[in-house]
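Apart from one protein chain that is not included, each protein chain of the complex appears where it belongs.
Then we have chain A:
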């Protein structure tokens, strides 16, 4: 199963095993990674699961879907070109070693 690294705003890293076929948000929540709130439980309703995909992995993860793209304009922390909603990112073996950065605020 792929290993994903969540980097918190203070620079500390949390390495977690993500189940293939789940979403990135789930990997963070089930491992108690702070800073991913995920109020709506992955329903693309809340934008409290915002992450910045590390620049090196942007292409691997791909662009946001249409609804997500619109929602990203209104996240609590600034939108960057690497912004994604982690509940919309499917985990696959290809993502092994992925680094994502958690923004300062979610709500």
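Criterion: a contact is a pair of C-beta atoms (placed from the backbone, for glycine too) under 8 Å apart; a residue touches a chain by one contact, two chains touch by 3 or more; residues count from 1.
Everything that follows uses one rule, which is that contacts and distances are computed from a predicted model.
You can't see one chain of this complex, but its UniProt record names it "Ferredoxin reductase", from the set "Ubiquinone biosynthesis protein UbiU", "2-oxoisovalerate dehydrogenase subunit alpha", "Cytochrome C biogenesis protein CcmF" or "Ferredoxin reductase". Shown as candidates are A:4, A:29, A:53 or A:89; the residue that touches the absent chain is A:29. Looking at chain A, the residues touching the absent chain are 29-30, 32, 34, 37, 39-41, 43-47, 67, 70-71, 73-75, 107.
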